[in-house]
Structure formats: structure tokens, C-alpha cells
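Complex shown without one protein chain; remaining protein chains in place.
Presenting chain A:
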Amino acid sequence: MTGVFSLLPEGQPGLLDPLLSGAWLSGGGEDLPRYLAAGGYAALPEPGRLLDRISAAGLRGRGGAGFPAAVKLAAVRDAPGRPAVVANGEEGEPGSVKDRWLLRHRPHVVLDGMRLAAAVTGAGHGFVYLSDAPAERAVRRALAERPTGLHVDVVRTEHTYVAGEETAVVRRIDGGPALPTAKPPRPFESGVQGAPTLVANVETLARIALMHARPESAEAVAGAHLVTLSGTGREGPATGGPVAGGAALAEVPAGTHLKALADLCGHGRADSVLLGGLFGGLHGAGWADLPLDHDRLAEAGGALGCGALHFLHPEDCPVAVATEAAAYLAAQSARQCGVCVSGTRALAGTLTAVARGTADADASGQLHRWSRGLPGRGACGLLDAAARVVGTLLAHFPDRVDGHRHAVCTACSGPAPEDGRRFTVPVP
């Protein structure tokens, strides 16, 4: 069971803020009458003013890269051609549930945000991109009952780690496989059928809708985050290894300390954390005082990514966690870039040998070298994620890594599962 919490103050009744307020968690959730009564689908703004508001509030994209939303909107608006907008609800990180939760339970706030993004960019065509069947049903219901406006198509994709990457999104919508392409061009220059295309995460769009409905709270709305929290659950013979447990979806203010997030989902004993889904690396000493903030986490050598955090307890082995992450990423490689196929295989294989105590003497040196040299070399971020997991393991847990040379680690004795089960959180 994945819990749902909000650390934000409840909005006044009838207002749209916050995304997870009690009003939307009970009483059958969001439908058109309730969404309209809450102030949704309000008259379109003067596009420049909404863009200024988004820019002033500092909204950053919620898909993982954290790029300033206003910069992306303006780039799409200013590119030659009639733009398209995509609500990207395909969350590939196994430890994240926020995007699917939003589409399943609050499709109108996402569609409203897409309508506003289309107004800002001048787009004439919208797409909702997803793989989750319950989310698709909710979106189709919402599309059927919403006020007429932007032409919107629903595009279904496979659920893979890379399917939500922005160039994979464009390729799939254009009828191809959901696999990344080399950049440049980025979708804002040349996206769906060559048109400048805004590929925006569904939470980003929802926040734009909230900022339109509640201009006086724009900064708080832009700073708040949906986060997915989990830790290692009970090990059971039926699963063949550790699974994600103590999971929660939460909406929290900007700058919340990571320790407070661990406490929120019953992982108060945690002594380390895996950040950003699998993208932000492992962090030990000092992690608890880090704030939920793109720049501060980047300074600490991590990444907030899509806001998924996986907590490790003192009895968990960080080497085992990193090995499973690397094995999963190697299995999820799109197998397009030779360097990704060879690089993830080398990282996962060598780390597995380290975990079992069978590695060559220079294994750590090799892992160090790959973790520094491989980032940025693939067409998407998968190889970067694998390199960061390994690099942060070596940087923050050198003694735990070294210990595997001298004594058998029971947590690392079996084959590392490639299905990401340790990190996979069920959608609440």
C-alpha cells in the first residue's frame, strides 16, 4: 500500500491548491463539476502575463531535468512553425508514482494546464502521452466532459525506463518506437512532425493550472513538489529478494529536509538515500540535512530528478542497492548506443563481481574511471544514471565497498534482479 500525504497547508474550500488537498483525496476525486467549482478552466489569460508569472515564480520542469519551465515555453513559442504541446505522463522511473496518480485522479488539472501551455505557446494540437491503462481511462473520460477547446489526442506507449524521454516521446507520437534520438535537434526546435513541440511533464502542467487559478500563491505552487518516497520492505521468499516498502506519495513545500521526508513515510531510521529515482545517486553522511532543491542537491553531487527518494536502513547494503540499480539500467538500455550497451554492461558486471567479492584488484579503479568518463555519452540519460549510482557508491561508501573484498555479504550473494523490484512502488 502506498500512502498519500500532504505537508502543505490546506487551501480554502473551492480553491485549487494544493494538488493533494483533502478535497481531492476523498469524495470520489476530481470530476468536471467539482473542478469547475474549484475554479478550473477559468478564462484564458493574456499569454504573456501567464508566462511572466511562471517565470517570476521560478517553476522548473518536473520530469527530471528541472529545466526552467518559462524558458522552454518561450523557446517553443518563438520557434518557427505552429507548435504542438505534449502532456508527458509516462514516468519511467520505477520508484515514482506521481504522474500516474495525477492522471488517474486529477486528469482535469493536467488538461487545464495543457490548455494554458497551448495558449502561451500558440499551439494548435495537444497530446497526452502515457502507458498506464487506468490513467488512460481517466483522461479519456475527462476529455469527453471538458469544455471544448484545444484538439487533444491520447497516445499510448510501452512502459520502459526511456519511453518518457522527450525525444522518445516525439518519435512514438510520430508513429515510431519510443526510443530516444540524438540531440540536437531538441523537440522545442523540431518535434512532432517537425513542429516546435513542448514536451511537458504532467505535474509541471498541473502547477501551471494552479498558478493561473491562484496568482497570489504562484510562488508556493511553483516551489511545492510531488515526491514518491519508499524504502526497503520485508524480504519474502515469494519475491526472491527485497521489494519497495513503506511507500508514500506526498506533496511538500520547497526546501523540505530529506530527513523530514524519511520520517513522513516511516523510514526515520534511514542512514542513506538513493535520489531522483535511479538518476540522482546514493548519498550517505550529511544526506538528512539536504533540502529538497534542484541546485542544492546538484551541489551535493546528486539530482532531484523526478522527486523519487528511496531510503536505506542501516541493515541495508548500499552495494546491493547500487548493483540492483545498475543491473536494472543495463537491462533497460534501449540498445541503440554502443557505448550504453557496453558501458552499462561493464558497470553492472564489475559491480556484481565487487559485491560478491570476486572482483579483480583494479575493479574499483575501473568503476571510478567509467563513472567519470561515461556520463553524457549516450543519446539519453540512462547511461548517466548508471554511472552516477556507481560513482556515488564509491564516493560515499568506500568502506562498505571495500568490506566486500574481505567478508561475504549475504545481501549480495544472489544474482542481482534486473526487474527493478526493489525500487518499484505501486500507484496509490
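By our rule, a contact is a pair of C-beta atoms (placed from the backbone, for glycine too) under 8 Å apart; a residue touches a chain by one contact, two chains touch by 3 or more; residues count from 1.
By our rule, contacts and distances are computed from a predicted model.
Student: Considering the UniProt annotation of the chain absent from this complex, which name among "Cytochrome b/b6 domain-containing protein", "DNA-directed RNA polymerase subunit alpha", "Peptide ABC transporter permease" or "Ferredoxin" applies?
Tutor: Its UniProt record gives the name "Ferredoxin".
Student: Looking at A:342, A:364 or A:424, which residue reaches the missing chain?
Tutor: A:342
Student: One chain is left out of this view; which of A:379, A:394, A:411 or A:427 touches it in the full complex?
Tutor: A:379
Student: In the full complex, which of A:133, A:182 or A:298 touches the chain missing from this view?
Tutor: Considering the complete complex, A:182 is the one touching the chain left out.
Student: Touching residues of chain A against the unshown chain: what are they?
Tutor: Its contact residues with the unshown chain are 180-182, 184, 336-340, 342-343, 373, 377-379.
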